[in-house]
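Now for subunit A:
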Amino acid sequence: QTTEEIKARGSINIGMLVDFPPFGIINEQGNPDGYDADVAKLLAEDLGVTANIVPVTGPNRIPYLISNQVDVLVASLGITEERAKQVAFSQPYAGIEIFVVGDVNVGVDDAAGLSGKNVGVARASTQDTAITEIAPDDAKIQRFDDDAAAVQALISGQVPLIGASNTVIAQIQKVAPGRFEPKFSLRQQSQAIAARPGADEFMAYINDFLTRKKESGELNAIHEKWLDAPLPEFVAKTAK
Partner candidate 1 sequence: MGYEFNFAPVFANFDHLLAGTWMTIQLSFGAMLLGTVVAIVCAVGKTAGPAPLRWAVDTYVEIIRNTPFLIQIFFIFFALPAVGIRMTPNVAALVALTVNVGAYATEIIRAGIESIHRGQVEAGIALGLRRGQIFRYIIMKPALRTIYPALTSQFIYLMLTSSVVSVISATDLAAAGNDIQSRTFAAFEVYIVITAIYFLLSIGFSGLFALVQRRAFNYPLSR
Partner candidate 2 sequence: MPAVQMEGVDKWYDKFHALKNIDLEVARGEKIVICGPSGSGKSTLIRCINQLESVQKGRIFVDGIELTAGPKNVEQVRRDVGMVFQQFNLFPHMTVLENCTLAPVKVRGASKAEAETTARKYLERVHIPEQAEKYPAQLSGGQQQRVAIARALCMNPKIMLFDEPTSALDPEMVKEVLDTMIDLAEEGMTMLVVTHEMGFARQVADRVIFMDKGEIVETGNPKEFFANPRHERTRNFLGQISGH
């Protein structure tokens, strides 16, 4: 995969989530939208090609990429070591902080407190990886297909705790004010644009693109638009 090929083709296939607000959503007109969508469009514009956005899901986004269905993922993909074996990551373009969230009546304030408890997560998400890593052996991790299902399990009382990002927590607070609270932070998670391994020239281009957009403040503006906050510190700094 090279920049030249994409330019020659005149369009780029970009995989993004559409069920991960506010990063990826379907807007009222029924089109993909959100932070990721704006970044994707910016990237296409920078390449001088049209953006062809392909909706993907959490569990199948990597298969989409490595089976050539898309050229690149702007899909809120958290950078992890395991994933780095499968795909090539750019420098961070977004970041979230993920927490263990739970019922206000459940007393948990660290990983050890998860012992014997059921914890819901979205399968194959960053939360999944993080909680699997730190949870004691006797914690029971229940994996749902997406964040909405995990949140629904929490709200309907099927699980007392879930792993969720700060953006999801904001939504939980809106749906069920006062019933749930963040218990403790799991980690700050940087998200990156991903391409197939080996496409070094293309990846160099993407990194350069992000550096330019961070410096120009354009990326920050998009972030403000969707998350009502500037790019987090750990994302805003530019890599080489």
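Picked so that all candidates are chains of the complex that A comes from, given by their letters.
As a working rule, a residue touches a chain if its C-beta (ideal position, glycine included) is under 8 Å from a C-beta of that chain, and two chains touch if they have at least 3 such contacts; residues count from 1.
Since we're looking at a predicted model, the values are computed, not measured.
Novice: Going by the contact definition at the top, pick out the neighbour of subunit A in this complex from 1 or 2.
Specialist: Candidate in contact with subunit A: 1, the rest do not touch it.
Novice: For a test of understanding, state which residues of subunit A touch candidate 1 in their complex under the given definition.
Specialist: 59-60, 62-63, 66-68, 82-83, 85-86, 120, 123-124, 128-129, 132, 142-145, 149, 152-153, 156-158
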